[in-house]
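For this depiction, one protein chain was excluded, whereas all remaining protein chains were kept in their positions.
Presenting subunit A:
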Amino acid sequence: MSSSTAFTVATVDTGHEDMIHDAQMDFLGTKLATCSCDKTVRVFDVNINHGSQTFVAELKGHEGPVWQVAWAHPRYDTLLASCSYDRKVIIWKETTEIKPDGKKVVKWDASFVYEGHDSSVNSVCWAPPEWGLMLACGSSDSSITVLSYVNDRWVASKIPNAHTLGCNAVSWAPAQAPSFDKTNEVQPVKRFASGGCDNLVKIWREENDQWLEEVKLEGHSDWVRDVAWSPAAGLTRMKIASSSQDRRVIIWTNKESDGISWTPEPLHVFDDVVWHVSWNFVGDVLAVSGGDNQVSLWKKRETDSWECISDSSKSCIQNEQRTL
């Protein structure tokens, strides 16, 4: 579509005292949350037009390295979920207080702490906003918890033994499967994908308030490190990208849009472990990053093969980072 390359809009010095494990912007692209080995989560206001950023808050409450953060949809309050090695999931809430002198004071507090896991919690992901406030958490104790906010309370629904040895990643399916025709529209189904140390990607479906294992996707030969369900934009097919310790990324496509029959398609074999896969907003570009400290962007060609449209080892992204 275009050969133009990405350009930096903001460089945020996070001030973390240790390595960063995740960074995420919220839905509106105005807030950035980072989490680090130093047990803290930091929140920044980022103005992408001016490239300016202001430090808002440091969220302290975890007692171990924080692995991942996730912003809730802004339809709800400004909520941020974080998961940590300390077995906790914390949901942070921003409250704005207006002082008598008219100044706004932004406060961040832990609004809920979930301690139901017995080992490191590796991944958190908010469900599509259509389902209400719902958070999936994958843990090394091999279980997955789905937390839902019902009647002003957080209710946990646990899937024990979701992945033997441990669950490393969770990712929700979009609320609406793309389809053109209203007549054969299926009832929306709550689904999410998870990946774990059993080398499997599993798809879970809610049925009668229970989470059932719908499909088991076998294709990786080592731990699955990340899964990403593509957002349903337009009429693009349902896709799941999974990355693994075996240095491969597999794209699983659901041709029938039934959520059951998935076709694997290997994307590429990388030089190092692939830690992270992320779809862009419309699900046509995949960002892949891994142990080699490289980022590459992949886009599907018209001919149905995948091409690397940007590789940080060559392109400007890396150069930008080098100059930091």
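Keep this in mind: contacts are C-beta pairs under 8 Å (C-beta built on N, C-alpha and C of every residue); 3 or more make two chains touch, one makes a residue touch a chain; residues count from 1.
We adopt the following convention: contacts and distances are computed from a predicted model.
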Protein name as given in UniProt for the chain not displayed, "RWD domain-containing protein", "Alkyl transferase", "DNA polymerase epsilon subunit 3" or "AP complex subunit beta": "RWD domain-containing protein"
Touching residue (missing chain; options A:T8, A:T54 or A:Q210): A:T8
Contact footprint on subunit A, counting only the chain that is left out: 1-2, 4-29, 32, 34, 36-39, 46, 48, 63-65, 67, 74-75, 85-88, 115, 119-120, 122, 140, 165-166, 168, 174-176, 178, 180-182, 197, 222-223, 225, 231-236, 245, 247, 272-273, 275-276, 278-285, 287-295, 297, 299, 309-310, 312, 317, 320-322, 324
